[in-house]
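Shown here: the complex without one of its protein chains, the others still in place.
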Amino acid sequence: MSPLARVAPLDRILLPVHRWVWNDFDRRVRKLLAFAEVESDGGRDILRAAEVTPDALLRRLYLEHAIDELHHGDLFRQRGAALLRTRSTRLRTLFNGTPLPGGHGLDDLSIQDEPDHRLLAFLHVAEKAAAGRFTIYRDLVDDDPQTRAIFEEILRDEVFHMNYTYTQLARVMPRSYRWQVWRARASRLWKRYLRVAAGIASVVGNAVLTIMYFILLPPFAWMARRAERREPVGWTPISRTRDDSPTGQY
Amino acid sequence: MKVLGISAHYHDSAAALLVDGVPVCAVQEERLSRHKNDAAFPAAAIEWCLNHAALEPADLDAVVFYERSMLKFERILTCALRAFPRSWRSFPNAMKNSLGEKVWARGIISSHLGVPRDKILFTQHHESHAAAAFLTAPTRRAAILTADGVGEWATLTVGHGERRRDGRTDITLLREIRFPHSLGMLYSTFTAYLGFAVNEDEYKVMGLAAYGRPTLTGQVGKLIRRTPDGAFALVPEYFEYQTTASRSYSSRFVELFGPPRNPYDPIDLETADGRRFADCAASVQRVLEDTLVDIARALHQETGLSDLCFGGGVALNGVANARILAESGFERLFVPPAPGDAGCAVGAALYADRIYLGNPDRDVPDHPFWGPEVDAKELARAAREDDQDVIELEDAAMIERVADELAADRVIGWMDGATEFGPRALGHRSILAAPHSHEMRDRLNRDIKYREEFRPFAPVVPIEAADTYFELPPGGARLARFMSGVFPVRPEWRARLAAITHIDGSARLQALEREMAPRLHALLEAYGRRSGIPVLLNTSFNLSGEPIVTRALEGYSTFRRCGIDVLVAGPTLVSKRATVRARPLKEDVAWWSGSLAGSGGV
Partner (left out) sequence: MVVRKPGGIRRRLIMLGTAGGSIADLIRGTWRSESGNRWLLPLAVFLCVFGLVLILATTVEALAPFIYAIF
């Protein structure tokens, strides 16, 4: 294990959860495929950073970083797909018309609007956290040498990513690079809270709407089905007198 | 009068600006945000359009949204009610999705642009499609057909339009087919079943169809029945998209066609499953074509008009378009370069300008190049900073040099002028290559586009030479203007055009007029002088999963990441230098980090 990829205390606490995820075949496949999307999306975001930065050296480094991330995405995708092929799983039903499982790599940042130092600090903190977590995952997939090898390879790249983001941050902000890292950590923490808050709000919202669904909707559902039976099948003439006010949303 | 059109919130959002009745610019949000099929409110696209025309939001006379969001909400709610109680899982998400943002289109526009309420107008989704198809076509009277997944309620409409001599414009949609009966949704359901991404990969189904035989049309026929009035109705038991956002097809559908494809498995046409999937694609393709041809034929008989304008996402199906042209009785078929939802931004603006505001008719320039221009200096600077080989050439010398490179089997990233509006690369943001060998096709698939082997590449040919190499029916060249039709490659040329000839001997060609893209036209001629065939392979300048490049630096970063040999933007040509690579850079960084690693940061 790289000395640079230290495991965060929170991840140590969450170790049983990580074990629960990685010990189950379906959850493992799902996780790998989700990582594939996150890494690919992250890669595309870093690519964007390479395209907008005015700094030539950073452009080259971002480009290398993006290529790594996109490659990681491919590795995860190929491994997930290979596992998926080895046995029939209930995961197959997930792909019925839904977009592939996904996420967005650097969703928290609007790349175009971020100065390089903020992006570097964010990337450094994020890469460091990812390296710590991937170290745990690597150790949890001991029974699966190919998946373990992927984590090994990615961890080697993560060291490069952690290093360059930090050294470049020191180059572009020689006086305040440490402060930038702390700021990125605080911002990450806050965004984590916002994600949790949004998650709770989403769960509560779903619950409220589900209750509404069963309490309020039945009479309307009956009316809707009655109206549906009266609807002609085939062409519906478009009335020339239809009230289409240009400013109306209906 | 300045009118801004906006399409947003479902897929492929875009903005378009009309000044005095003529489009001056249009761009999809994805081309600026770099998120493929970006459906977000197109703030960047609007900003670019306004900057391009040096306007402030306050200068706008109208901002037009491409559909009526409250009418759409009514449809979503009604469908949830009809599916009660099966819709209980999807209901909360559908409501949050709609009510959390989408239904408040006026508020969203107002909050971004600060324009007063009475300047914010709305058209119906299919009116926008109809206007985008009819008002951009060089015709004065035409029948109109629109077809897509769904707008508010309509999924397919027919009507007619007229641009009168006195300057007035009429667009009359006569009748519609309503959700859940939808050709677009039928095709998308098969797209999902075949393991492709809905609303994005429908063209893969069309490509795959050529490998199969339509042996399952009987089964597909069980899903869609024709109604006595000449329309069609889907049989709801086979579908679930009308009740839930997470499933397109039902278990009865699976009983009929067998297990769906795992999206992560490659399609192997040597296996029984691979052939079954290809046959499914061929069968739904055949049913789609037959249905569209019947509807178009009836519309021709009803209107007696010689021209048909076809809009909506279904109009991206080039094989169906070619059959409509050949079999419906219409002499000319016009499909705009952006027939899908992005094009609705132009359509909504044109509809409001001509119909709501009653402005006089104007001819719309007949080209697809409405987006940001490429900045060659930006490319030269970046490439020099990275120690790449950069040269700058006069136009004529550049054309000859690129033709030489193509003749030497090099792959060219070609950026020229303003970017295309719509999903097709029509010569301003293209990857160009020699079209002669299977090896070139395989190389592009393997090293550059990273995509499935079964997908064909398209050719571009000067319009005056198109008939030599391709079997174009009357009106075919027009359909090929924006790569909207698939036509046979003449048998005697198939072996020499192997990279662009699909398995069934067809190609989705672009027939290029000199006026539309003079530099590419000159390049085709120069290449023709070398190879004897003025045809090039033309594929969009992007990698798998990414939008087509817009700026020079996006082209450059794509060039650096794949097997493109030469990159051209205006007068600048960059050749790839193989030795400029990653490892030294990574080693340098590892060395630099030595002094900082111990300082607690990393």
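The chains carry the letters A and B, assigned in the order they are written, with residues numbered from 1 in each.
In the analysis below, a contact is a pair of C-beta atoms (placed from the backbone, for glycine too) under 8 Å apart; a residue touches a chain by one contact, two chains touch by 3 or more.
Since this is a predicted model, take the numbers as computed values, not measurements.
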Contact partner of the left-out chain, one of B:35, B:89, B:112 or B:297: B:112
Listed residues B:43, B:393, B:407 or B:465, member touching the removed chain: B:43
Contacts of subunit A with the absent chain, listed as residue ranges: 193-194, 197-198, 200-201, 204-205, 208-209, 212, 216-217, 220, 223-224, 227, 239, 242-243, 248-250
On subunit B, residues whose C-beta touches the chain left out of the figure: 43, 46-47, 50-51, 55-57, 68-71, 73-74, 77-78, 81, 95-96, 98-101, 103-108, 110-114, 117
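Criterion: only the chains that are shown with their structure count from here on.
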Separation of mean Cα positions, subunit B and subunit A [Å, integer]: 27
Complex contact set, residues of subunit A against subunit B: 4, 33, 40, 44, 47-48, 50-52, 56, 59-61, 63-64, 66-67, 70, 77, 80-81, 84-85, 92, 95-100, 124, 128, 160, 162-164, 166-167, 170, 177-178, 181, 202, 205-206, 209-210, 213-214, 217-218, 220-221, 223-225, 228, 231, 233-238, 240, 244, 246-250
Residues of subunit B defined as touching subunit A within the complex: 34-35, 68-71, 74, 78, 80-82, 84-85, 87-88, 91-93, 95-96, 103, 105-106, 117-118, 120-124, 157, 159, 172-178, 181, 188-189, 192-193, 195, 197-198, 227-233, 240-241, 246-249, 259-260, 262-265, 352, 356, 382, 385-386, 545-546, 551, 553-554, 556-557, 560-561, 582, 585-586, 589-590, 592-593, 596-597, 600-602
